[in-house]
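This is the structure, below, for whatever I ask next.
Entry: subunit A
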Amino acid sequence: MEILLVKDIRKSFGKVEVLKGVSFSVRSGEVFGFVGPNGAGKSTTMKIIMDFIRQDSGEVLLFGRMNSDPAVKRRVGFLPEHPYFYTNVTGREFLRFLQLTMSLEESLFWERAGYYAEKIQIDWALDKKISEYSKGMLQRFGLLQAVVSEPDLLILDEPMSGLDPIGRKIVADLILELKENGKTVFFSTHILPDVERICDRACVIIDGRVTDLVESGDLQNIEDIFMERVREIGLREVL
Partner candidate 1 sequence: MRFLLGFAYITLKENVRRKSFYGVVVVYLVSLIFSRILMEFSLQDPSKVLADYTYSFLSLFLFLSVLFIATDTMAKDIEKKSVYLVLSKGITRDAYIFGRMFGFLVFTLALVSLLGTLFLVGLWVLNDLTVGVFRKEVHIAGGLVVLLSLWVKIFLLSTVVLFLSTFMSNFFLVFLVSVVVLIAGSSVENLYHFVSIEKERISAIVRYTVTFLFYVLPSFSSPGPDVVLGLQKVEARHVSLDLLKAVAYSGFLTVTGVLIFRKRELA
Partner candidate 2 sequence: MLISLAVLFFGVSLLLSFLISKEVKKGVTERYVLPTRMYLMFVPRDLVWGVSDLGFVNTLAFIGYSVERGAIDKETALRIYDALYAVTLYNPRYFDPYYVGNAFLTWETGLYREAIDLLKRGMRYVDDWRIPFYIGFNYFYFLGENAKGAEYLSLAAKHPQAREYNLIPLLASRLYYEEGKIEVALALLKEQLKVMKNESMKGAIRVRIVTLERAKRIYEAMRVFERRFGRRPGSLEELVRAGLVPKDIRDGAGGRFYITSDGKVRSERVLFPIRKKALEKK
């Protein structure tokens, strides 16, 4: 069953066409990688999926419904590329804000928050002010806020960005655990070995177009596919 369906979306900023008809779908229970060089349109696609910006044409369906429907958003967890939090509050206070705004049951919320915080190894920092967090801690905390409500679909924009190898392993393990628990993960990345390791499927986006949909059997070749497409288009800046 397709949980996320992106159908021929196009988007221009002024005269520059950033997305030139992007289409792909993500199935329930899979980990789907979204791979592309800088400026290929990954973040723009994710912002359109989250309804932060609107496509000029095309359609995005989440759980079979329009992505502008707030009810479906409650089933989605999102990590932006550069998560920015309110800096004068502690991690726990920010989580409390989420619990209140999402009207989640308090004890269950904190039980989950404790579990995932420990898993992501950010539990020790929850009572520190967010302004004191390092870049890696911010990234891990960003992941925590995305998973804490146990959404059915996780959309992660560069979740490994800014993480050291230990951090990357923690995040990768978490993604796999979520998959085991029947959750769906859609994430963008630069790091091709991560795609190979944790994804069931992936698609390559270059210059606003999806060039390849890579099935599980071909994932070990994703680096070759990716480099070949880049050579064809002649992009200078990759990774």
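The rule is simple: contacts are C-beta pairs under 8 Å (C-beta built on N, C-alpha and C of every residue); 3 or more make two chains touch, one makes a residue touch a chain; residues count from 1.
Selection rule: all candidates are chains of the complex that A comes from, given by their letters.
Note that this is a predicted model, so its numbers are computed, not measured.
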Identity of the candidate that touches subunit A (this complex; choices 1 or 2): 1
Complex contacts: residues of subunit A adjacent to candidate 1: 13, 44, 47, 50-54, 70-71, 73-74, 76-78, 80, 82-89, 93-94, 96-103, 129, 145-146, 149, 155
